[in-house]
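Here is the structure we will look at.
Part of the complex only, each chain left as placed.
Labels A, B and C are assigned to the chains in the order they are written; within every chain, residues are numbered from 1.
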């Protein structure tokens, strides 16, 4: 099967998102689609699979003009789509999710539960994902949810598979498994459109790369004929230096210290300390419990025992409100669920944790508030028409920047950033690292939870590795290697 | 760190939402029967089931609606309007069975009208059905001119009276109807794709759309079911009272919603079981019947009812906890 | 056969009972209306004086609820059921059910259009409407413009009282508007205010109950518009005394309740009870009070 998108254009209101994009894909090829946040990648794929209408251009499937009515229609024609934002039903079980609207029926329209369970298990086994099919999807970590989405798309006779940032929530192991699968599919003649902001993946897995910028396709290369520099240049429209800026940390006093923090069945005896001016990275496999530790510190979840100290004084944090009063900020990993008020404006999102600071006797100082929001939007380069836009109308990466802006602006002395660059393009990543540098220079302590090992090694001062709810080891970044971190992450010990 | 660990923490809420409604019902039954021995009389139990049946039927339909995170306030008015229609037609000489049939079809159409307004008008179910509740009720008054519809054609027709007053093997006929529709509703919700889509729509409308569910059609269908079942209730009531009352069913929406929620279904949509709703309707029935048997003054009945509902939903709070 | 719509096995012989042994079950159409609260008082007082037990339920104006309550009273094996029907037709199946169980039924304030009742204690609502019309006509003179405040649409009292009034004023008074105020005082006030805007020249108002009349009086203030209503609640009668309301066709709810209980005792004394027991109605005029 061969698909050609020709001169596709699309506007959301006044916002011309796509302005004549060309893109094509053939059987047995992995075609990477790159571009800054908001370049229009997801929109293009939504158009291809019939989820969005478009204003102009043609879609040719095997040379024939085609328009899919909806996702189901596309799927029945062999085009499957793993979405960037997960579209699942938290309350429903894994198997119910996997077969939603594609249920297997017996006579009289009755569901064939046994058969569906069998097939769901088989699809998950293929990915080596050990996930019980009967539990509600919402009780699983984001990474596992993503594995389910992938497994789901593999159940059908797919000829074209679209993956929109499939690895954003995955760690090395899962990514390796995913790539094995992609290679197998390729051999079977499946065409794969692969969207990612992780540069190294593109060179590992793709055959061709198309780069989009500002709603047009700039260039298409054979992967072997190009390099990171070229692609980054096409994406951001200029040359960029190193991915990761240098760290020149000046550590101050211990800012946040955690002693023997334990939450039964989730994490145990967690000890660590982060100093002002330090970037402490938390690494680990999917579901190791990093997020849970941070949530407990921030007062979202309860814990059973242990102590938390700020500047050497013990504090009792029972809610995010307390945590914020103690100058802690927390960027949650799930931006849609806990990070953003999607229907509210960017301004209302950004100033929320700081709003009390702009009020006298409860009345808000509108001017100061506006200046604050404008400053942050500019500083983080949020790509939007105006601060009054609804958060929901931004691209994934730009939404991430908004959440970041919110916490950067809160003036926190300790910033906990859970997957801060998830779904963020290279250019914006660099800006975020620069910003983190600036913050640590001013004495902020940063805890960076990240599943991107490259990032952990490239931009931190110390690395704490979590394995099954314990801190397996902590190493200075300058001494760390990929192997060392992985050894710890899988429960091994480093011999001194 | 493995999957069995979740089971360690005993969760009262979870317990309630699994077994709770049934446990609450049992506690209530035991309490009432200790306080008044006539409660467990076969006769009284038959009364009880009969008293429960109309609310249960409406609640079955309401359950689908609530699972989509919707609500239908117009069920009581649909009950009255379709009942008045059927009664009018019987007075005009139509055979009762045919009139009943037309009556329930009318109810389904009123429901579909609600559904279409919600699906295509994209307005909140609460306000749409609040408005149609008023419209349908007004229409009932206009149709009946504010008077109950009755006449010898109704009083003397056996086939008319059987629906709401008849007995089969010593059990009120309307109880069979309730059971039959329970089974249908149960199968529909738990064993068919229709049910799956209902849950999906309530759980995450956008995701349901992405999965290719025809959400508009589904919404219309669901409100049609709610209207249909209310109208079945309307036919039973008309037959039972041998007259169609213009203000029949006033406030029934609240009892039906209470039954659904007592049964463990979340008003946020996406979660709940049909069995729970049956149990919820029984809880309300036992409560009403029991308070009458215990001779609780009607002023205090309202207080007791409110407290029982409150207690039950607070035990069931787990729902909104995650 | 297996299927049935129930058949009568009512006994005609009455086992005599002393008053104190008569267990009385009551179902009133509503208790959120002072009139029926007073019927209840009448029942309670009379029963208390004779040492019998009473159990009262509020049907909240819902016929089906009332049916359920009567079923429950039958289960409880009360000796007599005093019912104030929400609706005279819809009560019939319940009355028949009680007949089958051999429990005597006494209808109160409204009759039952079927089944067997020992007696119907009632003040005639249609007649009350007529009396109100008569009084209003006397007050405002022939062909004067008047307005009517109706009760809850479809409610029995609203239908009957309206029927009596409307019939009696034909060709006598000019009824310019009828608006519902739901038997409610607050609604009576606002509706009357609005009517006065549209029809500033009316000379009289008929309110289908005292509550609405009390609201209307607040709207009318000291304009020369005559108000007449039906019921005779304590608030209403006080308003007649003070001249806010010009006349009330007073029913006597307490007497009604008392008469119903008395009928029950008579029945259990084995005496014959006549089919209807008239509860007196009479006109209370402010001109008399002064």
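Following the convention adopted for this analysis, contacts are C-beta pairs under 8 Å (C-beta built on N, C-alpha and C of every residue); 3 or more make two chains touch, one makes a residue touch a chain.
Fair warning: this is a prediction, and the values are worked out from it, not measured in the lab.
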| item | value |
| --- | --- |
| Full-file chain stoichiometry, since only one instance of each kind is pictured | A x1, B x2, C x1 |
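In this section, only the chains that are shown with their structure count from here on.
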| item | value |
| --- | --- |
| Third chains touching both chain B and chain A | none |
| Most extensive contact between chains (C-beta pair count) | B-C |
| Separation of mean Cα positions, chain B and chain A [Å, integer] | 44 |
| Computed distance of Cα centres, chain C from chain A, in Å | 71 |
| Inter-centroid spacing, chain C versus chain B (mean Cα positions, whole Å) | 32 |
| Residues of chain A engaged with two or more neighbouring chains | none |
| Interface hub residues of chain C, defined as touching at least two other chains | none |
| Of all residues in chain B, those that touch chain C in their complex | 36, 38, 41, 43-44, 47, 50-51, 54, 141, 144, 146-148, 150, 155, 158, 161-162, 164-169, 173, 237, 240-243, 245-248, 250-251, 288-289, 292-293, 295, 297-299, 301 |
| Chain A-touching residues of chain B, taken from the complex the two chains share | 1, 3, 5-6, 8-9, 187, 191-194, 196-197, 199-200, 203-204, 206-208, 210-213, 270-271, 322 |
| Complex contacts: residues of chain A adjacent to chain B | 51, 70-73, 75, 83, 87-92, 96, 99-101, 103, 105, 109-111, 132, 135, 138-139, 264-265, 287, 289, 468-469 |
